[in-house]
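The other protein chains are all here in position, but one chain of the complex has been omitted.
Moving on, here comes subunit A:
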Amino acid sequence: MKKQKKPGDNISLKTKKNEAPAIIDWINSQTNLMDSIRYLVENEIKANGVRNLQQHVPADRGFSFDAAGAHGHGYQEDPKHSPEYEDIIDEEEIDEDDIESWT
């Protein structure tokens, strides 16, 4: 079984190689990414309680690569904050390459 998370544990966030530009822009516009994501989770819980979203949303949601532009009201602000030192709780991704180099 999957290990259960406890308060204080890390969660990993990694963007997909083909992540929609609007999503990337949204991420880059946050001054505190983790708290913004927490806000989205809070709204979901308020509306629907705690549930496994994978059982309620389609895998392909038709969020096209230019969706934000198409609706005319995407993002107004320039992303002005580099996420490099943010409080992102980004569990380091160790890949095969990393391991290989030490063996």
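The rule is simple: a contact is a pair of C-beta atoms (placed from the backbone, for glycine too) under 8 Å apart; a residue touches a chain by one contact, two chains touch by 3 or more; residues count from 1.
Note that contacts and distances are computed from a predicted model.
Trainee: Name the chain not shown, per its UniProt record: "Hydrogenase assembly protein HypC", "Cytochrome d ubiquinol oxidase subunit II", "Glycine cleavage system H protein" or "ParM/StbA family protein"?
Mentor: Answer from the record: the omitted chain is "ParM/StbA family protein".
Trainee: Among A:19, A:42 or A:98, exactly one should touch the missing chain; which is it?
Mentor: A:98
Trainee: Can you list where subunit A touches the absent chain?
Mentor: 10, 84-86, 90, 92, 94, 97-99, 101-103
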